[in-house]
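Here the structure is laid out as structure tokens; the discussion comes afterwards.
Heads up, one of the protein chains got dropped from this complex, but the rest are sitting where they should.
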Amino acid sequence: MSVVTVQLFASYADLVGSNTIEVPIRQGDKVSDLLRNMRSLPTASMLPAMPRVAVNRAFASEHTVLRASDEIALIPPVSGG
Amino acid sequence: MSVVTVQLFASYADLVGSNTIEVPIRQGDKVSDLLRNMRSLPTASMLPAMPRVAVNRAFASEHTVLRASDEIALIPPVSGG
Amino acid sequence: MSRSAIVDRRIDPASLIAEVSSDDCGAVSVFLGTVRDTSDGRSVNGMDYTAYTAMAEDELARILAEARKQFDVTSLVVEHRIGALALGEVSVGIAAAHAHRAPALDAVRYVIEEIKKRVPIWKLEHYTDGTRDWVDPTVPRAEART
Partner (left out) sequence: MSRSAIVDRRIDPASLIAEVSSDDCGAVSVFLGTVRDTSDGRSVNGMDYTAYTAMAEDELARILAEARKQFDVTSLVVEHRIGALALGEVSVGIAAAHAHRAPALDAVRYVIEEIKKRVPIWKLEHYTDGTRDWVDPTVPRAEART
């Protein structure tokens, strides 16, 4: 097991009370595993079960395999423009 | 018979060598009659047979009935914008 | 507000934007037509725009009225310039504002498309070879037009 730091923004940061959340992952884990692991954390209880995830500054699918060095973020529904 | 002054613009004015052309009409004549009368004028020989016609600053159909007081113009293909 | 005009001075896009903007609008759309250095493959160094001004003003006003009705846009302005224009100068400026983006974008497109079809304005292109010619969009040319 290692731990990745997941960036939070806007409403998600407000819901968690922090700009980041630490989530444990195993080697070979995918985005879907990260989200499952995250749901078991008490600090993440307010977050939606299936948020959009960005890996290395691009939207990722649930099948994307994660590495410890990846830049990972949860993306709330966007409202720019 | 009376005579109406028809305004010419752009390429049509160049073709006729004048900004206006005088065309005879009868009471009750329509736009189609005006054009037929115009085609018999030597000065109009360079103009197309069926130009777009504006009456009182709006496009008119060939069925529009003309009055001596109308503002009449021939409208070459427009190229504004 | 709604305003249309044939002008014989420079068109200022910032003024058009300021004119349509208001706090109840969330979107402003702008279109500018400018003088291009090429036309139908020929090299251009200027343009004269001439109009049947009285009718052109009426026709522009009718087009704005149609756009206001069709897209529910109330803030809409258009200016078309006549006279001699240099390369890069703005020949037509259109601005629309609306609470939401789609009507603002649609209204501006409608106005420029209708101007191209029915406003009695004509351009005389000046070519770098010294010749001049009236543009006739009804005659097929080598290249699509702006």
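A, B and C label the chains in the order they appear, each numbered from 1.
The definition used in the following text is that a contact is a pair of C-beta atoms (placed from the backbone, for glycine too) under 8 Å apart; a residue touches a chain by one contact, two chains touch by 3 or more.
Given the structure is predicted, the values throughout are model-derived calculations rather than measurements.
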{"item": "Visible contact partners (per top-of-document touch definition) of the missing chain", "value": "A, C"}
{"item": "Omitted-chain contact residue, chosen from A:A10, A:M46 or A:V65", "value": "A:A10"}
{"item": "Option touching the unshown chain, where C:I6, C:V35, C:M55 or C:V119 are the choices", "value": "C:V35"}
{"item": "For chain A, residues in touch with the removed chain", "value": "7, 9-11, 14, 54, 57-59, 71, 73, 75-81"}
{"item": "Absent-chain interface as seen on chain C, which is shown", "value": "13-14, 17, 21-38, 87-88, 99-101, 104-105, 108-109, 112, 144-146"}
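One rule holds for everything that comes next: only the chains that are shown with their structure count from here on.
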{"item": "Chain A-chain C separation of Cα centroids, rounded to whole Å", "value": "49"}
{"item": "Length of the line joining the C-alpha centres of chain A and chain B, rounded to whole Å", "value": "73"}
{"item": "Contacts with 2+ other chains: residues of chain C", "value": "none"}
